[in-house]
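Structure record follows, encoded as structure tokens.
Missing here: one protein chain of the complex. Every other protein chain is in place.
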Amino acid sequence: MKRILIDDDHFHDHCGIVGVYGHAEASKLAYLGLYALQHRGQESAGIVSTDGSHLSMVKAMGLVQDIFSSEALARLPGHAAIGHTRYSTAGDSSKLNAQPILIDCNKGHLAIGHNGNLTNAAEWRRKLDHRGSIFQTSSDTEVIFHLMARSSARHLTGALADALRQVEGAYSLVLLGSDELYAIRDPRGFRPLALGRLGEAWIVASETCAFDLVGASYLRDVEPGEMVRISAAGLESIAFAPEKQHQYCIFEHVYFARPDSYVFGRPVNESREMLGRLLAREHPAPTDLVVPVPDSGVPAAIGFALESGIPFRMGLIRNHYVGRTFIEPEQAIRDFGVKLKLNPVRELLEGRRVALVDDSIVRGTTSRKIVRMLREAGASEVHMRISCPPTISPCYYGIDTPTREELIAAQHSIEEIRDFVGADSLGYLSLASLRRAVGDAEERFCTSCYTGRYPTELVQLEVAVERQSR
Amino acid sequence: MKRILIDDDHFHDHCGIVGVYGHAEASKLAYLGLYALQHRGQESAGIVSTDGSHLSMVKAMGLVQDIFSSEALARLPGHAAIGHTRYSTAGDSSKLNAQPILIDCNKGHLAIGHNGNLTNAAEWRRKLDHRGSIFQTSSDTEVIFHLMARSSARHLTGALADALRQVEGAYSLVLLGSDELYAIRDPRGFRPLALGRLGEAWIVASETCAFDLVGASYLRDVEPGEMVRISAAGLESIAFAPEKQHQYCIFEHVYFARPDSYVFGRPVNESREMLGRLLAREHPAPTDLVVPVPDSGVPAAIGFALESGIPFRMGLIRNHYVGRTFIEPEQAIRDFGVKLKLNPVRELLEGRRVALVDDSIVRGTTSRKIVRMLREAGASEVHMRISCPPTISPCYYGIDTPTREELIAAQHSIEEIRDFVGADSLGYLSLASLRRAVGDAEERFCTSCYTGRYPTELVQLEVAVERQSR
Amino acid sequence: MKRILIDDDHFHDHCGIVGVYGHAEASKLAYLGLYALQHRGQESAGIVSTDGSHLSMVKAMGLVQDIFSSEALARLPGHAAIGHTRYSTAGDSSKLNAQPILIDCNKGHLAIGHNGNLTNAAEWRRKLDHRGSIFQTSSDTEVIFHLMARSSARHLTGALADALRQVEGAYSLVLLGSDELYAIRDPRGFRPLALGRLGEAWIVASETCAFDLVGASYLRDVEPGEMVRISAAGLESIAFAPEKQHQYCIFEHVYFARPDSYVFGRPVNESREMLGRLLAREHPAPTDLVVPVPDSGVPAAIGFALESGIPFRMGLIRNHYVGRTFIEPEQAIRDFGVKLKLNPVRELLEGRRVALVDDSIVRGTTSRKIVRMLREAGASEVHMRISCPPTISPCYYGIDTPTREELIAAQHSIEEIRDFVGADSLGYLSLASLRRAVGDAEERFCTSCYTGRYPTELVQLEVAVERQSR
Partner (left out) sequence: MKRILIDDDHFHDHCGIVGVYGHAEASKLAYLGLYALQHRGQESAGIVSTDGSHLSMVKAMGLVQDIFSSEALARLPGHAAIGHTRYSTAGDSSKLNAQPILIDCNKGHLAIGHNGNLTNAAEWRRKLDHRGSIFQTSSDTEVIFHLMARSSARHLTGALADALRQVEGAYSLVLLGSDELYAIRDPRGFRPLALGRLGEAWIVASETCAFDLVGASYLRDVEPGEMVRISAAGLESIAFAPEKQHQYCIFEHVYFARPDSYVFGRPVNESREMLGRLLAREHPAPTDLVVPVPDSGVPAAIGFALESGIPFRMGLIRNHYVGRTFIEPEQAIRDFGVKLKLNPVRELLEGRRVALVDDSIVRGTTSRKIVRMLREAGASEVHMRISCPPTISPCYYGIDTPTREELIAAQHSIEEIRDFVGADSLGYLSLASLRRAVGDAEERFCTSCYTGRYPTELVQLEVAVERQSR
């Protein structure tokens, strides 16, 4: 019997992280925070807590609410905790790489949770390997621990700073010691990390929606190049590396983050509506309806509708009970995978011209099925509008993307893509409008997936070599 | 550790049903149909299939996709199947009452799935009990089998008709024999049941969204008082009882059904948008935004926005990973249960006047929390608009409702409700507009939850007695 | 990958039953009782408890200790409870037939647990079916409830007596009402049922080993034809049917019961040792060692060794971690199924003449493998001794046996069996010695599996018809 993987052809984030210090129910707050960040990773989740001396861990494959039973939470005592939720492609997902990672070394008993990707991890791994380090996981994150353990700094803070100065790439980190919590962002600030307060307790999380659920207030972001140390002595801010040109991940605003979150200090919903408004200006569509691909396409579609004056309608309904895999009948149903998630509202579509708003086209296969679904439901015309530029390059900074070869826009013209997906017209937002929509006057955002220009040297080199070799 | 039940203070449907005849993968289609009907019941699900002689059953507590593994489906061979998914309040949910119910009697080896409620089941149960019938479940449905077994009719069709003529109330049924499938609707047609075709196979389901997923086409509804028998000989339509005044459940259009379904032959989304439009006319709200309570309030809110010209915005975001229960911290978080499901988009709400559109107020407690949530997110005014009349009476026809005492509108004036929920104004749609929105020119819909006037005698009597005794 | 069923080619009992009345932790005692009776059935187990008004049930497939978690026991409140553990062949085992069976009828809300088999159940089922009863299970036990429900007796005790007077065959029963417990044995007393006391509480169980575990004392057996009713008023003994010639199952003493139990008022271990002693007298074996097939063959082998003066040795070691099924390598290992359970002690066997003592040969396949195993471990001679007569007829009184065709002794002479199993000699105990070993001077034991003479009429008739038709 064939069990298929339900994929929606989006880029996927690698994870969400959370940290709590100074609360009697630290692990329960971490659990609620992870629950609010569940959209950032549904493959595995873990929490490590400390009671001031002993670290306890629970991690498993699955969803946050399934892993953290009353019994599991009872095994996570203490006043501080970190949590991690992770997405991973089916192939290499395994409990081995689930986080947090818990270790013992000369700097103590430590746990770490990482959102991002270290671009020089492979290089370091070769070196450490040569020097006799042994690796338990295939994750880049483990390198940080090895560098810390080999640092001559006598204290944890110094060793951590030492280690971080040697790695390159994208990292937002939570690190838990026996009685201290660190929250760290790389000097370019690729990935988000927000700092909040709940009474006397401190909380950090990838997105502010985690604060809302537990009733915490959002203070500020952990800054690029900042290491925040929280302990019994309170909060201490340490600049562990000189500032670099900021490179906030623009795709957080386009797709990843929840619209009710603040990310990089800016409301995500505001960005998304503006993406839709600017898209309507750049690529007007003479249609009867504006229909989003739910749920992620909704805010941009609302923006598009508001700007164009064309009515917004929920022409596609999403089934929210869908799991990650599904048993397909042997007599295959056309577009089965998409139908499990989306169903057209025939009454709205029949005989209408539709502006279909989505946030990205990755391989194009899902878009093609959705367009076909709309036509079969009676739409007379389908004009596809994408709230960002063509995605032409993979991400090296913590996002799970297909290879360049699989990215339809890396290989094909917009007209070819339009033809492939079967739309009557296709419009992508321009890079300038994208920057404008997220308020990026000072070019602090990374847009490498749209430009192929990478802000870190090693990646630049690799990409150049790869290009030559073709 | 306290595990709380996540409830959203809505009426709940009791179930969704599906039946398939004449397909090599009947149980797999039934499974897909149940999956599409998952919104009608998340407590338990079951499928019974037949290979022409032997009936096989799998049923369990849980979600459709969790129960029906490859292994479970492999235990359901044959060319015909019925399926059932069920909601039930926490108290009396148990596997004992999960459906389908499978029995053996003088009419054969039979399985039944029921959506609805028999209003004279208790009376029959007393009589049958007296005559020596024994009951395995506390469900009203079992009565039908006992009446069939005691029928003097020699064949299944006759016995079934006999039994149905003796019961009162609401029932849409699928019944499976060793090589025949029955699909039945009570003479008033309270609950929906649609008939479709997939190649040579027949399919029936509570809503047409089940047809869309498997690629079947919608032919027509099973009619009130009609018994459709499908067997190797094809489809046969039998009028088992004289027609009565139709009593389609109007709440299917207000809340239960998926907007992408046709129910009672009418697109649900069309009804909902019209509810919103008429609500905007009856109770205009001088606001900056129209915000739905997602997901069910979305179509009415879109209608409200279209009619009023006030912009539609997703000011509340729903977390779709929520399960049925959740572990609450001991230091309780204000409005925790609602926060698990909904989070406000502060950026949209701050300083704005909001028209909040929902489809019903049952106890008022959830509405009160949502209004408070909007205010705390900065809304300057909250005008609540409900897309149906005040709910003043319980349902006796298959819907899980609280008692009259718990229904806020049964006990309080609209002004008192407004005060309780904390809104600046509160408007309910009128009954006339409700009927108009669902196209009910001929009064074929049951509106008893809004009027307290019940279409069946026994209920009328009971309600009268209950009123006198107060 | 091939998963094989581990079977040891024994007859299997259908179940163990337990009942408790008058103890604050009734369900916990029932659980411990079932745990002590686990050897009587490993397929499913269930408990129903009552708090004086409401009956609660937990039943599931699996072992007692896996089913009854703290959480499950917490769902079984009250001062009285019955429990059941069940064996069933792989084919027809299903939760549907797990016991206790819980029903609602005009005699109240009732639960029953049954050890035995009603020989006229099929006949009654046809009649009841005809009269309009519907059946939820394929078990014979359900018939008792239908007869009770149709009894004109106004009270439970009378209705139960009425029902029992209409059924034939073997039954030891525990029946729980809202505040009363019945313990019943059929007029021939086929299956055991012992009565005990624990402080003020009463307890009944299939074997006295259940009393030992909970610290209860053994008072006496429930007598054949006796119905013991235990309620707030104390214990009442009712003779519901005239006495018949007793027919205690002799195989309980040969194989089923635990050696530390009293069954039919007699210590099982004493019977088994005497079986071995008499076997040594009837079939002496000129060997170096007496080796049992563990665990069931141990007491008889000890008796054989004591009587013969030949040393007793554990020449076969049993692996007690074995489950019901096992994954076999594709390159099949010779005698794999037996090797999973038993391993020879080469050092003891090498060059020795072995008297191998077992309690029965059913199909002969397992004995053949064991004999081969001993030879491969170096035994120079293997003399097989069986502590009962050849098994030539199936049981109709509650024991799971293969058909007559599969019973090797029904089809073959002792010499042919010896040849098949590959032993140097083979000796079966005589029927007279068997009776003597269990102290059966008055022929109160059923020996139909050894004689083919059945004590109940219907079975006699059936067997006669079957014989003619061959």
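Letters A, B and C name the chains as they come in the text, with residue numbers starting at 1 for each one.
Definition applied: contacts are C-beta pairs under 8 Å (C-beta built on N, C-alpha and C of every residue); 3 or more make two chains touch, one makes a residue touch a chain.
Not measured: the values here are computed from a predicted model.
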In the full complex, displayed partners of the excluded chain: A, C
Residue of C:P77, C:P267 or C:P402 touching the missing chain in the full complex: C:P267
Contact set of subunit C toward the excluded chain (per top definition): 1, 3, 24-25, 28-29, 31-32, 35-36, 38-39, 42, 63-66, 68-70, 73-74, 209, 212-215, 258-260, 267, 269-270, 295, 298-299, 302, 305-306, 311-314, 317, 319-323, 326-327, 329-331, 333-334, 339-340, 343-348
Where the unshown chain meets subunit A, residue by residue: 57, 96, 102-106, 129-136, 138, 145-146, 149-151
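The criterion applied here is as follows: only the chains that are shown with their structure count from here on.
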Chains touching both subunit A and subunit B, listed by label: none
Remotest chain, subunit B as reference, centres from CA atoms: C
Centre-to-centre distance between subunit B and subunit A (centres being mean Cα positions), rounded to whole Å: 36
Subunit B and subunit C: spacing of chain centres that average the CA atoms, whole Å: 48
Approximate Å spacing (C-alpha centroids) for the pair subunit A, subunit C: 60
Residue list for subunit B, restricted to those that touch at least two other chains: none
